[in-house]
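Apart from one protein chain that is not included, each protein chain of the complex appears where it belongs.
Take a look at subunit A:
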């Protein structure tokens, strides 16, 4: 609870008018001054479009607001206009036509973002017919895409949304050295295809996997059988990608030359007669896998690397440097604490669990302070789930990791720990210019919690995407097709009993 400064985060902008003018249906009069235009972020990316929802303005009143951008504001307001955050601060005025949400006693955070999920590709129930997460047909399936398997009716999505999750990266599994492209989705209800929920403008990710899984899956088949084989597989793939890129570069150059000389007379032949004009260069065969890897080399697809051990992560950083690409985030990374300095220096995030360990040899050295020690070293820590139950409580997982760190003296503010499942996750997915913090201009993906999000007793009560409610406990609880008709006559939810005051006073 170290950094609670009371400072309104308000950006006044002349673009406020145009922002509001674009708000067609039920367009409200302009709010005072506190509207914001999306500002370019450090990478020069500008959030767009300015209006992402035609719903009414929404004013959340009198909440504890944790921005994940350094501020924790007590009894403050948050204004949403056109689906984007317009202002955050105390005493905001409600524009005409605004829906006012009384959030007294509640805590508001950015929507939870999970960098590692298989919801929709390993849907519940766990049926053979639902097993779409691992294309176990070759150790390199860079050509497949998670979005081609994503089932928006997976009932697990409902539970995740009820846990405050608004955005998740859906990854292929870890059977393959290179598993394919991930897709970043929003957990919007009432979706009928992946296209309805893809995060607008999010870059693709590439799933890679180190260690035991590929060699276990392919050891008795074509290989790899060892970590040697794993590394050879990565080298082979990226070498081929470089050559593929060269082939295309040459084609583009040849074609440009050909275009340039098209109208000119061809040089005379040996017999002095006009020569035959050169044929138009034909493009090389397109290879979707190599194209994906080529986009990784260009930095347009972000690498998400399942990798547990410190030595292996170090090797992967070296390999990536050799081939000229960046690893955006290691995933699982139970030994991140052993190379926290190197991860920080490389600018590579680590998506970790709070406390998973021991389920396989490469996970044997897991410790509770993993995220905290990475944070202490200046690295970018992220709490991820890789679990349909864990995704429902990323706030609690972060709490465990935060407290473990504080107990050994690592300075971690509540805002820092909040960033582990919001802002840092958004960065890893390349969408931090749009979501991850409660700052003016960002999409209004917002969770209203019953209390401190780091308490075991707290539940998400309201969840908003682009300022529109997608979950309201007790009144808007979207259900999937699958569960219709099951559990007839189910009991209503149990009512919650207060925790004894002796307990809440005990800490």
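Going forward, a contact is a pair of C-beta atoms (placed from the backbone, for glycine too) under 8 Å apart; a residue touches a chain by one contact, two chains touch by 3 or more; residues count from 1.
Simple rule for what comes next: contacts and distances are computed from a predicted model.
From the set "Amidohydrolase family protein", "Sulfate adenylyltransferase subunit 1", "Branched-chain amino acid transport system ATP-binding protein" or "Iron-regulated ABC transporter permease protein SufD", the protein name that UniProt assigns to the chain left out of the figure is "Amidohydrolase family protein". Across the entire complex, the residue among A:204, A:337, A:421 or A:471 in touch with the chain not shown is A:337. Screening A:100, A:195 or A:456 against the full complex identifies A:456 as the residue touching the chain left out. Considering the whole complex, the residue from A:243, A:257 or A:477 that touches the absent chain is A:243. Interface with the hidden chain, as seen from subunit A, comprises residues 124-126, 155-156, 159, 212, 216, 231, 235, 238-239, 242-243, 245-246, 249-250, 315, 318-319, 321-324, 337-341, 355-361, 364-369, 373, 377, 388-389, 392-393, 396, 399-400, 403, 407-408, 454-459, 482-483, 486-487, 490-491, 493-497, 499-500, 502-504, 506-507.
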